[in-house]
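Structure below; questions to follow.
With one protein chain held back, the other chains of the complex are shown just where they sit.
Coming up: chain A.
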Amino acid sequence: MATFQLEFVSPEKLLLSRPVEMAVLPAAEGEMGVLPGHAPMIVALRGGVITVREGGQETEKLFVAGGFAEVTPTRVTILAEEATPVASLSREDAERRIADCEKALAEAADATPEKREAAMARLLSARAMLAAAQAA
């Protein structure tokens, strides 16, 4: 089956770069499956799980807390601050993160709308992390 290059980069290093058949991205406005030859797009990612398919099977599930993806017909580049394999997510971590985010959101109650929105996005991403940890 045709493949495209999937690149996963964090600010500190190149995490992954290899040809895959399909990737499912948690785009800001809904899950998005990418096959080779996809129209060029730039998408913002929300917190969620990236599923990679190779050889007709799901080979990897990675959790990202947010980021960006650049899609071209031959390549997908994901810019994310962290990527954790779903299997190594822990529930305690996710719960702690949710608690932190809820606190931050409460503190941002009278901040500017942009700041509240950013805190909200972090909380949603933490909830997605918990959901992913529970599913694994």
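In the analysis below, a residue touches a chain if its C-beta (ideal position, glycine included) is under 8 Å from a C-beta of that chain, and two chains touch if they have at least 3 such contacts; residues count from 1.
In this section, contacts and distances are computed from a predicted model.
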Chain not displayed: protein name in its UniProt record ("ATP synthase gamma chain", "Cysteine desulfurase", "Peptide/nickel transport system ATP-binding protein" or "Phenylalanine--tRNA ligase alpha subunit"): "ATP synthase gamma chain"
Residue of A:Val9, A:Val24, A:Val86 or A:Leu130 in touch with the missing chain, whole complex considered: A:Val9
On chain A, residues whose C-beta touches the chain left out of the figure: 7, 9-14, 27-29, 32, 39-44, 68, 70, 72, 77, 79, 81, 112
